[in-house]
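See structure below.
One protein chain is absent from this view; the other protein chains keep their places.
Chain IDs A, B and C follow the sequence of writing; residue 1 opens each chain.
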Amino acid sequence: MSISVFQDPLLSGLFGDPDVAAAFAAARTVERYNQVEIALTRGAEASGLVPKAAADAICAMLADFTPDMAALAAGTMKDGLPLPAYAAAIKAAAGDNARYVHLGSTSQDIMDTALALTLVEINNIFDARLVEIVARLQTLAKAHGRRVIMGRTRMQAALSITVADRIREWQLPLERQRDRLVRLRPRIEIVQFGGPVGTRRGWNGNGDAIATHMAGTLGLSDPGASWHTARDGLGVYAGWLAQISAALGKIGEDVALMAQQGIGEIRLAGGGGSSAMAHKKNPIDGELLVTLARFNAAQLGGFAQSLMHEQERSGASWALEWMILPQMCAACGASLLTATRLLSAIEQMGASEGTILDGAT
Amino acid sequence: MSISVFQDPLLSGLFGDPDVAAAFAAARTVERYNQVEIALTRGAEASGLVPKAAADAICAMLADFTPDMAALAAGTMKDGLPLPAYAAAIKAAAGDNARYVHLGSTSQDIMDTALALTLVEINNIFDARLVEIVARLQTLAKAHGRRVIMGRTRMQAALSITVADRIREWQLPLERQRDRLVRLRPRIEIVQFGGPVGTRRGWNGNGDAIATHMAGTLGLSDPGASWHTARDGLGVYAGWLAQISAALGKIGEDVALMAQQGIGEIRLAGGGGSSAMAHKKNPIDGELLVTLARFNAAQLGGFAQSLMHEQERSGASWALEWMILPQMCAACGASLLTATRLLSAIEQMGASEGTILDGAT
Amino acid sequence: MSISVFQDPLLSGLFGDPDVAAAFAAARTVERYNQVEIALTRGAEASGLVPKAAADAICAMLADFTPDMAALAAGTMKDGLPLPAYAAAIKAAAGDNARYVHLGSTSQDIMDTALALTLVEINNIFDARLVEIVARLQTLAKAHGRRVIMGRTRMQAALSITVADRIREWQLPLERQRDRLVRLRPRIEIVQFGGPVGTRRGWNGNGDAIATHMAGTLGLSDPGASWHTARDGLGVYAGWLAQISAALGKIGEDVALMAQQGIGEIRLAGGGGSSAMAHKKNPIDGELLVTLARFNAAQLGGFAQSLMHEQERSGASWALEWMILPQMCAACGASLLTATRLLSAIEQMGASEGTILDGAT
Partner (left out) sequence: MSISVFQDPLLSGLFGDPDVAAAFAAARTVERYNQVEIALTRGAEASGLVPKAAADAICAMLADFTPDMAALAAGTMKDGLPLPAYAAAIKAAAGDNARYVHLGSTSQDIMDTALALTLVEINNIFDARLVEIVARLQTLAKAHGRRVIMGRTRMQAALSITVADRIREWQLPLERQRDRLVRLRPRIEIVQFGGPVGTRRGWNGNGDAIATHMAGTLGLSDPGASWHTARDGLGVYAGWLAQISAALGKIGEDVALMAQQGIGEIRLAGGGGSSAMAHKKNPIDGELLVTLARFNAAQLGGFAQSLMHEQERSGASWALEWMILPQMCAACGASLLTATRLLSAIEQMGASEGTILDGAT
């Protein structure tokens, strides 16, 4: 056990998601700061606030700037966030052009935009995994869909259904969440730009123009105003992450119930071993999906507590986001990886092919 | 104090929302059951499963059917939900037509569809209130927008901004949530229809046709399949309720901070009295908005725990929804009422009209 | 469905607890205000701050004072809490002795002490129910304890155990929670007394003496200082409520799993009916215990968000307590009632009497 199951040498095979971990890695985050500062410099250049030569020099420097991470860590302790020390470092590295660096921006402009870039990467990964999982469900439905299983309601046998019926219940919410992601992405893959008090009023009236230019450079949208305190987009996204984990958690819970001796409606390859009982085959991936769903449900409640940001910028609520959102991405990523693994381990669902009677009365 | 602040004789003036309370009242809920059963009967008639005369008789009976609420309460204790006793009661009332009543449906079909009808009503109310609040914010911006206040970040004075700047930060998330509601409504204002195990396979192959017919009758959409276990729409809606409370909670928190002696950036009419100190004017509506936001944030975490519904229908997760969702609606409604009251009490924001300098670097 | 399942005509048979509802009823709360004001008056009299004749007159008036509830509700809306209007009402009723009424106290002194009195009543009820449940478990163990059931770990059959083994796992945490309650009671059954800013500095130096006297009158303890912002006792109590619901939720979950067709390790009398399938016997009390456990777990997270009370008294955090704590008591009460019902419905556990082998290696 370790503080974070996502970063533990032993447990991260189970709970971890290497792609999400890479996307949130500190070095990668700093690279994104560089990217955002480059976009800012080019935006300011386009508005005539930075001479081309200075912009070129700054961007060349930023293209492979690697800060002294220990100095950044020390600055983070002092300032409560890494950006002031980072901004000082790139200004120092810019030499005579220092006055054109990080022009008019505030820490949150850079860090939130960097987060948006991280989420672009995460969303690409998760979208592909969702496609893959839906495809696996379709394959399973094709292979076993006509077999009969007992439909169960309130934990009791009700009427017979087909395996295809149950798989459809697993699949539909995932498809809807995938549709939601498409609509959601433009709301969170956005540039943050506002300056010290979020008004976009600096930059000689060029705030909006620079924001739009930056968005173009970075492949993001410009929401038209800063969102230093308006975290609604991230709140919706956190909800989406929890919904994916829940939809996959339902699959896991159903599988664990189907795998019970005496029920026996599923046959899985592999399965976890026991240190005491060699005969056991634990449906560990099913359980893990339940765990991850409950974890992300709890984190969603925590994230919702961070939605109120007082005045023009909140330190306390913002830092609460940092503590929770990356974990929600990691847990969602783990849900997707685990579900893929679990579905590919299904060797049979249902007992026998049969006819479903025309049920209810 | 009482178990529910929403239904307490003393506290419901503060926390309550009479419109939401009316929408969720037990008698009203039963009326909606009647409505849904009428729609079902007409749908089954349209599919030729119920003769016109029987349908007419059943619908006439249902139009003003009032069950013995004590018998329903007793049935609820026995069955875990009110519907079986209700269904038995309308069958009894239908006399010879009993066999055409509640045809092929399951309790959750009726109760979830009734909930959807309740949410239609709630959404109409909340939408109107949001429009009203945005209008009030615009009025405030017009009246006081050019005055100067100190922009504050991380609880510290930063740079001067205008009152209009801060009001815009309050307004934008509310406008976005209103847009979201428009897109959200078709996803939750939907008919539930699936039969005992959710397959729509009964009704001689007319399940989909009946569902579509019912949706038309009731002013709902037909999602094309049952959603007995797929609660993603409700999950998104719970998130929306929490976001409204949070966006209004931010206003409340800002007002409470502005109203501090020594800060003095707002002047409010009224304000709460103290049993000990006659001189005090407590910004109680500001505080209440914070309370409601934190309440709904916590409930969102609880609702998310209800998202996994095992197998074909879950009793445990469904009942958890009943415990939480109506409260979230009530708290959201209270947030909207409180915000309206608070905004209308603002007599002045900011200290003096002035020029905002072209800010930071 | 209604805003609060605890107060709904149909659902309160399932979720409600008449004893808890009575303890938190508004009229009862006002009676407790009367009790606390009587104790305050007697305490102030004992310290020589109120003449005996005035104290006698005030206490006689308070003994059956019934305020105009509508006026109190109106005051609550204005002041954010009922106490200022209540204090004004009893002062008015005291006529010439008004200046001796509510002497030096603040609203929170009265309301928190009234809450403590409510919790005394709740704790008496819950303690008796716990004793009853443990007795029922012992009876079950005596009747069925030697029968064999399959021990299951990670949702899979492991090794045979006895029914007594499983019942002991149900019983031990309940016994420990009962022991905890004994130790916990003196920490929460306490008088709140501090005056407007919590210092106990008014009353001519008699603050501590009055608090101790009040505690004696009311059967509470005096913690030696006000706890206007120090809600740790209530936080521990909320945890206790959630633990009771969780310990009983585990019983419910196990019962629902044992009752599955194909497992068949328990036989229950009664059981919920279905509106669609007459043959079903749903283990609704088992499910309900799970629901209540998850509800109280979520509320505990919400209550924990109310633990920080800023400065000398917080309106926002205090009101969040009002929204959550009574519900947690109600849900805990419902857990206890439901568990009693469920355990008394168990007709058989386990399949056959047998010998448990000396287990694993």
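Just so we're on the same page, contacts are C-beta pairs under 8 Å (C-beta built on N, C-alpha and C of every residue); 3 or more make two chains touch, one makes a residue touch a chain.
Values in this document were obtained by computation on a predicted structure and should not be read as measured data.
Participant: Looking at A:Ala94, A:Ile149 or A:Leu288, which makes contact with the chain not pictured?
Facilitator: Final answer for the missing-chain contact: A:Leu288.
Participant: Kindly state which of the options C:Gly43, C:Gly198 or C:Gly350 is in contact with the chain not pictured.
Facilitator: That would be C:Gly198, which touches the missing chain.
Participant: Give the residue, chosen from C:Pro67, C:Pro283, C:Gly315 or C:Gly350, that touches the chain omitted from the document.
Facilitator: Spelled out, the listed residue whose C-beta touches the missing chain is C:Gly315.
Participant: Give the residue, chosen from A:Leu11, A:Ala209 or A:Ile263, that touches the chain omitted from the document.
Facilitator: Only one listed residue reaches the unshown chain, and that is A:Leu11.
Participant: Have a look at C:Val36, C:Ala88, C:Leu140 or C:Ala158 and name the one touching the chain we're not showing.
Facilitator: C:Ala158
Participant: For review purposes, identify every residue of chain B that touches the missing chain, sorted by number.
Facilitator: 150, 152-159, 256-257, 259-264, 272, 274, 276-277, 280-284, 286-287, 298, 301-302, 305, 360-361
Participant: Suppose we count only contacts with the excluded chain; which residues of chain A make the list?
Facilitator: 1-15, 20-21, 24-26, 29, 69, 72-74, 76-84, 87, 102, 104-107, 110-111, 114-115, 118, 195-196, 256, 270, 272-277, 282, 284, 287-288, 290-291, 294-295, 297-299, 301-302, 305-306, 314-317, 319-320, 322-324, 326-327, 329-331
Participant: Which chain C residues would touch the chain omitted from the figure, given the whole complex?
Facilitator: 80, 104-106, 151-155, 158-159, 161, 165-166, 168-169, 172-173, 176-177, 180, 183, 195-199, 201-202, 204, 225, 227-230, 232, 235-236, 239, 242-243, 246-247, 249-250, 253-254, 257, 290, 293-294, 296-298, 300-302, 304-305, 307-315, 356, 358-361
The rule is short, and it goes like this: only the chains that are shown with their structure count from here on.
Participant: On C-alpha atoms alone, could you tell me the rotation angle mapping chain B onto chain C? Nearest 5 degrees is fine.
Facilitator: Roughly 180 degrees of rotation.
Participant: Residues of chain C touching 2+ other chains?
Facilitator: Residues 256, 272, 274, 276-277, 282, 284, 287, 298, 301-302, 305 of chain C touch two or more partner chains.
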